[in-house]
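Before any comments, here is the structure.
Left out: one protein chain. Kept in place: all the others.
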Amino acid sequence: MDVSLLLIRPAAPEPIYRQIVGQLRRMIASGQLPPGEPLPSVREVAGVHAINPMTVSRAYSLLEAEGVLERLRGKGMAVAATHRRVQSEDKRMQLIEPHLRELARQARELELSPEPVLRRLGDLLEDEE
Amino acid sequence: MNAMTVWKTTTATIDSGQRAFMGGVLAIVSIATLSLLHYETSAASAAVFVFGFGLVFWWAFVVGRALLLQRDARLLRVPGVDRTVALNLAMQFVALVVLPATVIAALSGLRFAAVSGVLACLAIGGIVWQVLPRWASIFIVFLPSLMQSKPIRDVLPGWNDPGFAGFVWVLACVLVTLAGWRWRALLVADADGFGQWNMPMVIQMQRQVGIGGGYRNFDVNALYAAAKRTGLDRQVQLRGAGPGQPVAALRVWLGAAFAPQSLRARLSQNLYVLLPMLIVGVFMRLSLSGWRPALNWTAMMMSLFVPAMCAGIVPARLGRLYRNAGSEIALLATLPGLGGGALAKRSLLQASAGWMSRIMLAFAVCDGAVLLLGGNRPTSLLVVALPTLAAIAMNFALAYNVIGGLRISPTVIVALCVLGLTAICLTPSLAFLQTQPGSLASWDFAGVVAGNWLLVFVLLTWLGWRGRAAYRLRPHPFLLNS
Partner (left out) sequence: MNIVATPMHSHATDNAVLAPNEGAPLSSHGLMKFYDGKCVLRDVSLELQPGSVLGLIGRNGSGKSTLIRAMLGLIELDAGEAQVFGGPALAMSDAVKEKLGYVPQQPDALAWMRVGQMLDYVGRFYPHWDRAYVEHTLDRWMLSRNQVLAKLSPGERQRVELIRALATRPQLLVLDEPAAALDPVARRDLLRELALRAADAGTSVLFSTHIVSDLERVASHIAFLHEGRLLLHTALDDLKERYARLQLPAALASQGPFAGEIHRRRLDHGGLSLVIERDADRDWPVIAREGEAHLDVLGLEDLFVEIAG
């Protein structure tokens, strides 16, 4: 995996370790990172993004505990081989849940009725295909 | 614009310590002038010069600073300052030249035109001293003694000559023109464009910091100017300075005159002091009969000048370093290789006050030898020994206070400077006095001088004892005073 695929936004309210966890999860869930794919070392991520190495290792440890990543003997981290390539729809929905909630909150604040929002979301989803 | 604003133009530009010092000098010369006029009506012209002596310093160091304000205001594009400064000058002229001249003329019977003319010359001379390039202003220090020399005295009109008042006022006009011309040039000059020889005193004063002030407006440009002026980076000898040689190492960290350098480098740095000395010595040779008196005279002048110049160097340097939280001191506190607390404390003293003492002692030995070879009586050695000893004691005592983290009140400094300078100025006349056996007058005078020195040394002992006690209590020698 290329280190620069990670996008770190220090000023975001979300802690950096959560940003890393979220992005890796999504990349693995989508199959962008196949099982067995080695991950960049903590030092490499910390150096390229000028972030604290402890933050990176915290993210890795969390994903390791979840079984998403596994520690290779002497070779650092890799995407867990046992991990199903594509997760169940439920699991994947869980990953996107916080973003949907935030979207819903903003739509309510703008006093938009659900229909146009859902229609636009549908358009966007189809555009991507 | 009210009068207060105009007056503050002067006082705002110097700090309280310097203000107290200059105020003290002015007060002392005023008292001296009045008592001279009261007791010795025949010494009226001397009284004018006594007051004029104070006036020179006031105009050079206080009014000169007000002019700096004008320069800064121009750089910062602040409007209206030109007028304030001009009004301030007029105010100072009335208060310190016209008014005293009226009083002196009334008390002494001298003509007002003559007295005010002389005072005006001295006041403006103070400004000229500040704005001339350094190579020229050095000579102004020697001007009074040159005026006393025979060939010049023969040419100048005396107080009682009919053309005297006219002469001094023409001289005053020449000085005003000179000061105005130089000042206009300085107003627009780039401060970085001055080198070792042509930097005017007033610009140097703005950047350098003496005992009293300016610590807070420490800036990188000043450091650069200092570095450029000395070229120390090329002259410093770093061999033999490092861990295990704490004294040599600390002398490098203290920098400036303390850094180890070759004798040649030191001489070339101090050329601007030595050269005028040499020229004046040659001049004295021409005006006095024979080399011996000229040499004697030069040796005596040096014995007064050198200790007076060196007396404040160590505390001034240390004070500057210990007040600046980004200075060498902050790094020294975290630097390995200087030995434990007690060793580092001793080394720091040796590198600062100890080193300066060695320079002064070496000079004193040379100077004393010249005086003895010149056929002077052994008592003439007092003229070297006392000022040197006092200067060494002052460096140690004040340095102890700085590195001991104590504040010295400006009053103590003023008292010390005034007592010290008086003692230094009186000592030559004592040492060279041709005492008649049993002459009461000379013993009285000797008593006054001795008492004066005693006061100086008592004050220094007290200061030193206090500072030393505080220094010994410090956990390590590199504690910032900020």
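The first chain written gets the first letter, and so on, giving A and B; residue counts start at 1 in each chain.
In this text, a residue touches a chain if its C-beta (ideal position, glycine included) is under 8 Å from a C-beta of that chain, and two chains touch if they have at least 3 such contacts.
This is a predicted model, so every value here is computed, not measured.
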Sole touch to the unshown chain from B:A43, B:A136, B:L304 or B:A330: residue B:A330
Kindly note down the residues of chain A that lie in touch with the hidden chain. 8, 10-18, 42-43, 46-55, 57-58, 61-62
Identify the residues of chain B touching the omitted chain, counting contacts across the whole complex. 218, 220, 223-224, 226-228, 230, 232-233, 236, 238, 241-243, 249, 252-253, 255-256, 324-331, 333-338, 341, 405, 474-476, 478-480, 482
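By our rule, only the chains that are shown with their structure count from here on.
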Could you work out how far the Cα centre of chain A sits from that of chain B, in whole Å? 73
